[in-house]
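I have a structure I would like to understand better, so I am pasting it below and will then ask my questions one at a time.
Just one protein chain is left out here, and the rest sit where they should.
This part shows chain A:
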Amino acid sequence: MVTEQLTSTASGNKANSGTKALSDSDFLRYSRQVLLAEVGESGQAQFANAHVIVIGVGGLGNLVAQYLAAAGVGNITLVDGDKVEVSNLPRQLLFHDSDIGVNKAVAASAKLTKAYTQVRISAVAEHLTATSMQPLFKLDRQYDVLLDCSDNFETRQLVNRIAVSQNIALVSASAAHFQGQLLCIEQQYKPDSGCYHCLFPADMKVNQTCQTIGVLGPMVGTLASMQSLMALQLLLGNKQLVGNLYRFDGKQFSWRQLIITRDESCSVCGQASHYNECVTSAGTANQNQHEY
């Protein structure tokens, strides 16, 4: 019987203060994960003690939330102001015809709570804006990982500003047409990698969105799986993926890996930036426009 209090061995995140023991039933449920030397009982306890926040519960967020809940990540906050539409159903696999018209965060939370009773899932039925983010991000490093599953560039910029200002590890994925991108940023661990804004400045022209050029469900699913895996690696203390951009071509089935470089003049994370001011001012300017 596993009764001892498990403590984490990895460094750097809130999950290390783990106080949740692994019960017999949990030990059985997660046995294939615990078998991994990189996970073990302590890693599983880190999952259980972790709190992640998922911005956007569309194609990416559906699968990410389900993977993380199934893996035993103990606290998951889902944020989305959209309602389920019929055009979502081919790739947002948690939803069915009966969910049409229901808020996505609420619908996903209800289903995942029923399926994974050991996980605490909360729903925020609002678009992420400078206003709605205030109660969500009250404390420094309140979340272990921030997962950007949104579907528009403006929200991605806001999520990045939050990650920088709150010192949260950001795992950002995106997909449209047959192109996918996945990246991980953590300022405290690897400041030389900069942030999402260093890579994609806010004034950059965006051509690829699912609404305008379409996407296949498995294309989004591929990125969501990788995003989930990356988040679990971070929760285990594996930081070797931080600072990399991975680009997936869904026609050629090729992955390209690039190293992200800090822009010293970046208005979000550069030397001249003021993190909190950036979040407040830029977020306020866009607060009526963030949807995903």
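Just so it is clear, a contact is a pair of C-beta atoms (placed from the backbone, for glycine too) under 8 Å apart; a residue touches a chain by one contact, two chains touch by 3 or more; residues count from 1.
The working rule: contacts and distances are computed from a predicted model.
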Protein name (UniProt record) of the chain left out of view, among "Branched-chain amino acid transport ATP-binding protein LivG", "Sulfur carrier protein ThiS", "Sugar ABC transporter permease" or "DNA ligase (ATP)": "Sulfur carrier protein ThiS"
Residue, one of A:53, A:158 or A:176, that touches the chain absent here: A:176
Hidden-chain contact residue, picked from the options A:105, A:185 or A:199: A:199
Absent-chain contact - pick from A:105, A:146, A:245 or A:268: A:245
Where the missing chain touches chain A, by residue: 56, 58-61, 148-153, 156, 173-176, 179-181, 194, 198-201, 203-211, 215, 220, 245, 247, 256-266, 292
